[in-house]
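The structure that follows is given in the form of structure tokens.
One protein chain omitted, others in place.
Order of writing sets the labels: A and B. Residues in every chain begin at 1.
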Amino acid sequence: MAEHIIPKKTYIATWATLMAMTLITTLVAFVDLGRFNTVVALAIATFKATLVVLFFMGAKYTPRLMRVAITSGLFFLALLLVFSMIDYLSRLWPA
Amino acid sequence: MSAPSVAVEPREHYLNVDYGIRSWLLTTDHKRIAILYMISITVMFFIGGIFATLIRLELMTPAGDLVSSDTYNKLFTMHGIVMVFFFLIPSVPAVIGNFVLPMMVGARDMAFPKINLLSWYMYVIGAGITLYCITVGGVDTGWTFYTPFSTTYSNTYVFGSIVGILFAGFSSIFTGLNFIATIHNLRAPGLTWRRMQLFLWSNYATAVIMILGTPVVAISLILVAVERVWHIGIFNPALGGDPVLFQHLFWFYSHPAVYIMVLPAMGVVSELVTTFSRKRVFGYEFVAAASIAIAVFGFLVWGHHMFVAGISLYSALLFSVMSYLVAIPSAVKVFNWTATLYKGAISYRTPMLYAFGFIGLFTMGGLTGLFVAALGVDIHVTDTYFVVAHFHYIMVGGTVMAYLGAIHYWWPKMFGRMYPEGWAKISAATIFIGFNVTFFPQFLLGYLGMPRRYHAYAPEFQVLNVMSTAGASILAVGYLLPLIYLIWSLRYGEIAPANPWGSTGLEWQTTSPPPTHNFEETPVVTEEAYAYDKHPEMEFVA
Partner (left out) sequence: MSHSTEAAAVHSALQAPYRDLEHQRETATLGMFVFLLTELMMFGGLFCGYLVYRTLYFPSFLEASKHMDLTIGAVNTAVLICSSLTMVLGVQAAQQGRRKAIVMWLIITMLLGCTFLALKGVEYYHHWAVHEVPGINFDFSSAVPLVEVGKVQLFFALYFIMTGLHALHMLIGLGLVTWITISAYKGRYSSAYHNPVENVGLYWHFVDIVWIYLFPLLYLISRMHT
């Protein structure tokens, strides 16, 4: 059977990490880091999302195809965000 | 294997295995679903054609005298919505793809047959809602739904049309889902990716676009609907919103959408060119890679629809460069088809005539795309008939021709009957002539400055407009003829052998029409596609 059964310990550890990161991100919002508030918040969110994808969704153990699919989806989403922002950020540049 | 001397219809096949409306409306057989789609999109095609007829009639005279300007706005809007969302996007994938794809991979059916049926129902519900909106008053925002007109100022059935289009979008997504899963997981033993027929590569690339792009247009239209109902100003400048944001979200899908329309058509042409020149496709790997490249690059260029909308110059430059890059894989395909034809044993049957038509007209449409991709030229020709001609060359001269070529090519497989070759050739010629007389003058009109989406124009444009309308009437005849003779052939057409074209394609290695489960035994693939040089015994038997 190609199915990989993940041990319960892994799930609990993942859950605990996610809860801890939620607490951390909430507390960090009360510290003034200027622009880095956003960076830290998104970095933590990305870390949490990655844990969910890898362990809860089992992507770490699925065939390569799923990981290619997820990565390509993220790539195209990034394209939408980046190319749109290129427009908005350069609107006021001198011609 | 010995070919029978007389073509005999197989005793039981997917059409006669079960009768009655329930066996059709509750089918999960991909072949029956394909036929259901074929009927539905044909109906929508002729409805879209009626709008086109009214447009061309109005444009015969410079004055706006046939219909009011508001009505005219509705005509081109509904022509666009019906043709884009309810004909072109599903045409080759949902009809030809659904029928042929599982057979080409050697499978019994698609990966998710019930979802396949659901996709058709989504289509039908969407079409029904859209037709209802058309009947009770129509919509006039242009198929592009630009804000703030669509959100704030239009007094027509915007919300209803959006709901109809959302259903069509789900249909598209479910089709794409099935294609990807089927091609990845249901290939017959021995059928590696590099042995797949090119139609499969094209439809795989198309499915990727359907999956990644359709949801974005869905959310952009949902936002329009939400703003329309609750006036919350996401795209309203008075409240800080940006109408151009709508355009970014809309065109992020709608540009790749044109590749949804053209990639499957290119896949058809690949099949036709090899079968009717009895030769392998030149540069198989390049054509396959070009399909994927078109899908990927197609997502990088959407801003070229917005050059004059107010995006930044630097952004426009980026999109312009990307638009030049996306032309390259398309050109690779055209060169490779041409090289395939070189020294091939070419036969001029109707499907091949349509393939020739595609290659020539798509090339013209594609080259004019490069004109409009250049910022300097686009400033002058954007929103004129030049652009209208450009996209009709690709969508009608390209996709519709390939769709008709595919219908004729696979007709014997679908129904076990040959179409009448004489009438088919006459129609193909009529369509080719009618198409060029309709749309070539529009390049000239656009270059001379006639704007699109206007029902009145300066008198000096009349001659070319009359010519265009005359062409449209010829084109209409050309489209009606196949409707008549194809239906005729279902009853009176010559009975087709299993493989009339002597094609090496896997779908031809079973009876015509096929049994419900496609193959008596799962085929095992032992060689690459289009191995005509290894099989001189395969020949035309039709």
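The definition used in the following text is that contacts are C-beta pairs under 8 Å (C-beta built on N, C-alpha and C of every residue); 3 or more make two chains touch, one makes a residue touch a chain.
Just so it is clear, the structure is predicted and the values come from calculations on it, not from any experiment.
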For the full complex, which residue in B:Leu15, B:Met104, B:Ala127 or B:Leu223 touches the chain that was left out? B:Leu223
Considering the whole complex, which of B:Pro10, B:Pro62, B:Pro113 or B:Gly142 touches the chain not shown? B:Pro113
Where the missing chain touches chain A, by residue: 1-3, 5-6, 8, 11-12, 14-15, 18-19, 22, 25-26, 29-32, 37-38, 41-42, 44-45, 48-49, 52-53, 56-57, 62-63, 65-66, 69-70, 73-74, 76-77, 80-81, 84-85, 88-89
Interface residues of chain B toward the undisplayed chain are 102, 107-113, 115, 173, 176-177, 180-181, 184-186, 211-216, 218-220, 223, 226, 229-234, 236, 238-242, 245, 248-249, 252, 517
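Simple rule for what comes next: only the chains that are shown with their structure count from here on.
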Approximate Å spacing (C-alpha centroids) for the pair chain A, chain B: 37
Note: in the complex, chain B contacts chain A through residues 184, 208, 212, 216, 244-245, 248, 252, 299-300, 302-303, 311-315, 318-319
Of chain A, residues touching chain B in the complex: 65, 72-73, 76, 79-80, 83-84, 86-88, 90-91, 93, 95
